[in-house]
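This report concerns only the one structure given below.
A single protein chain has been omitted from the complex, and every remaining protein chain is retained in its original position.
For subunit A:
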Amino acid sequence: MAASASIIPSNATATAKFRATSTAATTPLSPPSVLKFPSISPNYPSTKPLISHSALPHFQHKPLSAVTPPNASSTPPPTATASTFHGVCYVVGDNLDTDQIIPAEYLTLVPSNPEEYKKLGSYALIGLPSSYQTRFVEPGQFKSNYSIVIGGDNFGCGSSREHAPVALGAAGVAAVVAESYARIFFRNSVATGEIYPLESEGRLCEECRTGDVVTIEVADNKLINHTTGKEYKLKPIGDAGPVIEAGGIFAYARKTGMIPA
């Protein structure tokens, strides 16, 4: 049974999605190079009907005012860690386990194969029960309209399948903001660099609704919900910071001399 499909990509597809833009602390940074906009037209808020309510706390059907893109003229402070994420959020509840993020039947897909990586994205969160009336990835699509996932407690619990953060990343998710994470999922997110795992100070899953437009300012530990006009504090990234900043475990190991560059 020879392996018919190549699993080795010619260029790294899944690493360092949010590599730090500059390691030279003295030069002011240009607008962050790591911006993940939803893969839809900038006119989304005004032309596309807002998606119907999910089973989570009541969704307010509100017309959105024009969304202001991140102010390109304000340069982030000259550190190596500035990242901003802006997009539409998808809200899930507590104990969102990895079987729901990517059910077992799709695990035959090998993420290091670009075609299969792409396919994995199309199945992201397909395991959610029918109480979630809004699908995360529309049938026939490979990417989601939602680039930010907001979760509750113990996000990513259950199986260690790295396919979980990878599927989210492949679907276009830039960041997850959860109240807390399960250990292996958090590790996998950091190691792969597929999604930026942030922790909220409170229960954002009760404050935000699927479809809200949000901005995350990582350096300021802040999430802004443009739809509700509220701002929320996020926890600083902690120990994983250096690994994430470097771009994942391999980049970090090379940077610290643990493996040859």
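As a convention for this text, a residue touches a chain if its C-beta (ideal position, glycine included) is under 8 Å from a C-beta of that chain, and two chains touch if they have at least 3 such contacts; residues count from 1.
Note that contacts and distances are computed from a predicted model.
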Missing subunit (named according to UniProt) among the choices "Cytochrome c oxidase subunit 4", "Melanocortin-2 receptor accessory protein 2-like", "Sodium/hydrogen exchanger" or "3-isopropylmalate dehydratase large subunit, chloroplastic": "3-isopropylmalate dehydratase large subunit, chloroplastic"
Statement: Only one of A:88, A:182, A:204 or A:244 touches the unshown chain, namely A:182
Task: Among A:105, A:201 or A:231, choose the residue that contacts the chain missing from this document, as touch is defined above.
output: A:105
Query: Please identify, in ascending order, the residues of subunit A that touch the omitted chain?
result: 1-5, 7-9, 12, 95, 97, 99-100, 103-105, 107-113, 127, 129-130, 153-154, 157-163, 180-184, 187-188, 191-192, 239, 243, 248-250, 252-253, 258-259
